[in-house]
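What follows is chain A.
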Amino acid sequence: MEIGLNHYLVLSTILFAIGLVGVMRRKNLLLLFFATEILLNSVNVAFAAISHYYGDLTGQMFAFFVIAIAASEVAVGLGLLIVWFKRHGSIDLDSLSSMKG
Partner candidate 1 sequence: MLDHILSILIFFPALAGVFGFMIQKDGMRAYGVSVAAIEFALSLWLWYAFDGSVSGMQFMESLPLVPSFGINYTLGVDGISLFIIVLAAFFTLLGIGSLTDTANVKYMIITLLFLQMTMVGVFAALDAIVFYVFWELSLVPMVYIIGAWGGPLRIYASIKFFLYTFTGSLVMLVGMLFMAYFYYQATGVWSFGLLDWYRLVLPENLQLWLFAAFFIGFAIKVPMFPFHTWLPYAHGQAPTIGSVILAAILLKMGTYAFVRFSLPLFPDASAFFMIPIAILAIIMVIYTAMVAYAQKDIKQVIAYSSISHMGIIILGTFALNVEGVTGSIFLMLGHGVVAGALFLLVGVIYDRRHTKMMSEFGGLAHVMPKYATIFAIMMMASVGMPLTINFVGEFLSLLGFYQQSHILTLLAGIGIIVGAIYMLAAYKKVFFGEVTNEKNENLPDVNKKELFALVPLVIVAIWLGVYPKPVLDPINNSVKSIIQLMHNKSITELGQERIPDLVKVKEIVIQETTIEEVR
Partner candidate 2 sequence: MLAPINISMESLNVLTLTPMLIPVVGALLILVLDVIKGGLHKSLYVVLSLLFLAMDFFSVVDSAGIFAQNGTVLGMFDVMLIDGLAILAQFIIVLASMLFIPLSLTHKRFHEFSYPEFYALFLFMISGFQFMVATDNIILIFVGLETSSLALYTLIAMHNRDKSFEAAVKYFTMGALAAGFFSFGAMVFYALTGSVEINKIALVLAANGYADIGYVLVGVAFMLGAFAFKLSLIPFHTWAPDIYEGSSASMAGYMSIVPKIAAFIVAMRFFEFLVHSGIVWLEVVLYAFVVLTMTASNMWALVQTDVKRMLAYSSISHAGFVMAAILIGTTQANSALFLYWVLFTFTNLGSFSMLWISRQKNLPAHQMSDHSYDKFAGMIKTAPVAALIMGLFMLSLAGLPPFALFWGKLYLISSAVTSGYTVLALIMALNSAIAGYYYLKLIVYMFMKEPVMGNDGHMYVANATLALKTIIGIAAIGTIFAFVAINPLLEFITAFVYNSGY
């Protein structure tokens, strides 16, 4: 059968949902970051598909920017994560709850 735009969109939505679930469920910082990556990439899929559907490059441009940003995010994120691990020897989310109320 012919794979149309909607399939891509549905796929990206599913991916996004997965990402959301991961964000909520994950207790490990690293995996949490993966989940956020999934979020962004799900959007990328959709952008690519839509831009092909409309036949203009904007969507792909956006996708590229998203990729770049995701990369830099990872850079910053991992940096923070490492420092935290150095200081506490754990990357468990529950270890960072010194501030509340």
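Criterion applied: all candidates are chains of the complex that A comes from, given by their letters.
Here is the rule we use: a contact is a pair of C-beta atoms (placed from the backbone, for glycine too) under 8 Å apart; a residue touches a chain by one contact, two chains touch by 3 or more; residues count from 1.
Note that this is a predicted model, so its numbers are computed, not measured.
Of the numbered options 1 or 2, all belong to the same complex as chain A, but only candidate 2 touches it.
For chain A in complex with candidate 2, the touching residues are 9, 12, 16, 19, 23, 29, 32-33, 36, 39-40, 42-43, 46-47, 50-51, 54, 56, 58-59, 61-62, 65-66, 69, 72-73, 76-77, 79-81, 83-84, 87, 96, 98-101.
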